[in-house]
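A single protein chain has been omitted; all remaining protein chains appear in their positions.
First chain written, first letter: the chains are A, B and C, and each begins at residue 1.
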Amino acid sequence: MLRIAVLGAGRIAKIHAANVAAHPNATLVLVADPWREGVDALSTQLGCEAAYDCAAVLTRKDIDAVVIGTPTDTHIDLLLAAVAEGKAVLCEKPIDLDIAKARSAAQAVERQGGKVMLGFNRRFDPDMLRLRQALDAGQIGAVRQVIITSRDPGLAPRDYLEHSGGILRDMTIHDFDTARHLLGEEPVEVSAFASRLVDPSLEQIDDYDSVMVLLRTASGKQCHINCCRQAVYGYDQRVEVSGANGVLLTDNHRPSTLRHWSAEHTEALEPLQHFFLERYADAYRNELTQFIDALNSGRALPTSVRDGLYALHLADCALESVKTGRSVAVNYGL
Amino acid sequence: MLRIAVLGAGRIAKIHAANVAAHPNATLVLVADPWREGVDALSTQLGCEAAYDCAAVLTRKDIDAVVIGTPTDTHIDLLLAAVAEGKAVLCEKPIDLDIAKARSAAQAVERQGGKVMLGFNRRFDPDMLRLRQALDAGQIGAVRQVIITSRDPGLAPRDYLEHSGGILRDMTIHDFDTARHLLGEEPVEVSAFASRLVDPSLEQIDDYDSVMVLLRTASGKQCHINCCRQAVYGYDQRVEVSGANGVLLTDNHRPSTLRHWSAEHTEALEPLQHFFLERYADAYRNELTQFIDALNSGRALPTSVRDGLYALHLADCALESVKTGRSVAVNYGL
Amino acid sequence: MLRIAVLGAGRIAKIHAANVAAHPNATLVLVADPWREGVDALSTQLGCEAAYDCAAVLTRKDIDAVVIGTPTDTHIDLLLAAVAEGKAVLCEKPIDLDIAKARSAAQAVERQGGKVMLGFNRRFDPDMLRLRQALDAGQIGAVRQVIITSRDPGLAPRDYLEHSGGILRDMTIHDFDTARHLLGEEPVEVSAFASRLVDPSLEQIDDYDSVMVLLRTASGKQCHINCCRQAVYGYDQRVEVSGANGVLLTDNHRPSTLRHWSAEHTEALEPLQHFFLERYADAYRNELTQFIDALNSGRALPTSVRDGLYALHLADCALESVKTGRSVAVNYGL
Partner (left out) sequence: MLRIAVLGAGRIAKIHAANVAAHPNATLVLVADPWREGVDALSTQLGCEAAYDCAAVLTRKDIDAVVIGTPTDTHIDLLLAAVAEGKAVLCEKPIDLDIAKARSAAQAVERQGGKVMLGFNRRFDPDMLRLRQALDAGQIGAVRQVIITSRDPGLAPRDYLEHSGGILRDMTIHDFDTARHLLGEEPVEVSAFASRLVDPSLEQIDDYDSVMVLLRTASGKQCHINCCRQAVYGYDQRVEVSGANGVLLTDNHRPSTLRHWSAEHTEALEPLQHFFLERYADAYRNELTQFIDALNSGRALPTSVRDGLYALHLADCALESVKTGRSVAVNYGL
């Protein structure tokens, strides 16, 4: 049984803690967060210990692994401390919003041979797992073009956006990781357009709400990403990969298969699942299972801190492309 | 916290026991079955007590409710004993394969005011819940025609079939309950055809593998059920309800949304979910939740032992119709 | 070039006349109808001769074939006269509403070796042609169950209904022909329920608006037909054939593929095509092409007057089943 501590008691940390508690091959030892009410309620509900000092927890001998679900600006310190104590780590994305800090953290982890997995939850979504499996099985031959549609149901609150690092680093970063995961080859060139079509006042915080990106790999594979902060019809997450022998497509999820034909319309289906907590519930569960399985079996973790670094770098390149109107070469010598 | 005992350690009982163990408002006190290896393994896995005498368990004071998941021919005795001890009961369908025994059991439960819920799991399927909700909301107005498609992925083993009571009582009985649930009015006339198109040797046990049934209610609402013991493309479970103002349709479930377009075909989707354990996993969970919620809140249980009686009677009428080539009037004075 | 006369100037006759005029291997010589305004307008539009006496037209030497699109009660007389003059005939269904008259007409045609094709337009629908082709290619192995959904967009006017012969002979008769076409074996037993759910006043003319039928062939293949005179969501025409190795399904047609996702719903499609003139426009064109091709090549016509007779007999059996509550044996010794 792997003994796990969950750091954080917020929205994502609660999901991770519940998944650890329910996992047959892991024990939830404690949840830790300086926010006492949150951590007390969560530990009571899940029947585990409560702690208020995240850093102190990392020195305990009865803990094998930690899940970091605290605010982004605490990720690097907790990550490096956990690695120093020999703990395996599942860390929420992003590593940090600053590429220089993210790079030195990645290098530090790599020097010490730390076992760190980045929480790119979409790689663990059942649709994405099947898509990756179909690609590996050669169902469409060599990949040529990838199209990723990624739209949130609505604009996040302004105070969240102010500290988000901007749409490309906060939202599109997931899609940059998906692009790398599916292209099977690193993007070497980025081009991007960004607009404020939902809320023009985002100019005040130098952010955008609608983004279109192009990526190109060395051998010429292409990827298009389109992001928008608002889709009134629900959380829109679709992926298409076309290759030499065919195309693979994944679609949105709905709460049930019910269709309705009336005099006004036919085939009106249920609305899409609301947002990522609903849409990626299985992904979070699978992510944790793969983390635990890899640790128990000694196999490599499926995502690395370097994956986090590269996704952030792609976001920075896209932002530079938006500002300069030029395609930007990607630098993998980080 | 509702204290629950699960009777049985077989396929369905294991699902119920795991759902009880994971439920926030219930405690799994014990699992009981004369099959010692089964019950020992299950109780160890779920961290509860093991018992080997189902009847003895019913007298314990630390048990509020029991889930009966034992073989069909033990249902009535355990059910009546549990009711006599004042326990609430969630009993797997069918009550019994013999309509006379089922009727007197139903009457006994009703006389004693027993709290008994029949495990018609499909009523608790997310698709069916949404469909029922849409009907209740008047989305298609008055119901006119119901069409139920119900096909198993493959023929069950011969020794199972020999004790199953025949396709109409074993398999179509679910669809008879669905028909009653959706028509909103009792069927008063039944007509049916049955054939042996999958395995002609079923004649040796006087059973069939392919069935088509028509039902009619007093006001003229109509329902068609088609059942087959073998669908090579997977477990096929679809429902369509047409009404004065439109039609509602539910579709099969698949493990992911992945589609594949190749030179041979387009839109090849994943195979359907294999069989009922996969397809109705959520239904079993919802079923238990509604049982627990009803008991905790004092509300009526959502299915009754009489529901089980009527579904069995419809199966018997359909069988009589197959044998006589006449439509058969249904008798609700049972 | 096949020289064709079209008898009739009403709704269906106009479709046939335009298709003949546009066909590269046929010439539209004339259209004939006692209704002078109608025939004058139609002949002017299509650039052909106008005639006012249908019977007189049949003796002309410059006509090889006739399309009969006149009222049902004139079909037999024109049909037999045309056959007597050696003309090939494409006759709209039904032959007649009276089974005895239809039978003697069929027998007369067969005795004289007349070339008569019945206008069961659905057999020539692109979907049905592909379905039949897939069955012939063995894509699903031996057929087991057929399900036919057939709903009109709205109730026809009362004076039409009064002379229609009733829903089973007027509307379901198409589906009886489809059933025979797809089962690949004659139905030998019929069972049916009929109700008045759209318009209870249909009792005044001894008719129904909602019908469910079961058919069984000698080897046990089964077919379900459901018909309704009103589907507010549009003309609903779907067919499903399940066999030993899979299932084939056809779906409704829509004017375009446009889908709309909004805050209220997702996947709202265009309404279904309005009614049979739109839905089966291609079928009428294909029907005529197969008629002309068969005549030009000397191959057998794809539907016979006996097909019309058997479909009518099935309708009569279904009606008897509705009245008696018994399944009715079909008689193929007509």
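Here, a contact is a pair of C-beta atoms (placed from the backbone, for glycine too) under 8 Å apart; a residue touches a chain by one contact, two chains touch by 3 or more.
Computed from a predicted model, the values in this text were never measured in an experiment.
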Sole residue of A:Arg11, A:Arg36, A:Arg158 or A:Arg326 that reaches the chain not shown, by the stated touch rule: A:Arg326
Touch criterion as defined above, residue of C:Arg130, C:His274, C:Arg299 or C:Lys323 at the omitted chain: C:Arg130
Sole contact to the chain not displayed, among C:Gln204, C:Asn245, C:Asn296 or C:Thr324: C:Asn245
Listed residues A:Ser242, A:Thr257, A:Gln273 or A:Gln290, member touching the removed chain: A:Ser242
Touching residues (missing chain, whole complex) on chain C: 22, 24, 45, 126-127, 129-131, 134, 139-140, 245-253, 255-263, 270
Footprint left on chain A by the chain that the document does not show: 142, 144-145, 147, 149, 151, 189, 191-193, 195-198, 210, 212, 214, 216, 219-224, 226, 228, 231-233, 236, 242, 244-247, 325-327
Positions on chain B where the hidden chain makes contact: 232-234, 236, 252, 254, 259-272
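The rule is short, and it goes like this: only the chains that are shown with their structure count from here on.
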Same or different residue numbers at the chain B/chain C copy interface, by half rule: same
Chain at the geometric heart of the assembly (C-alpha centres): B
Whole-Å gap between the CA centroids of chain A and chain C: 58
Shared interface positions of chain A, touching two or more other chains: 252, 259-263, 270
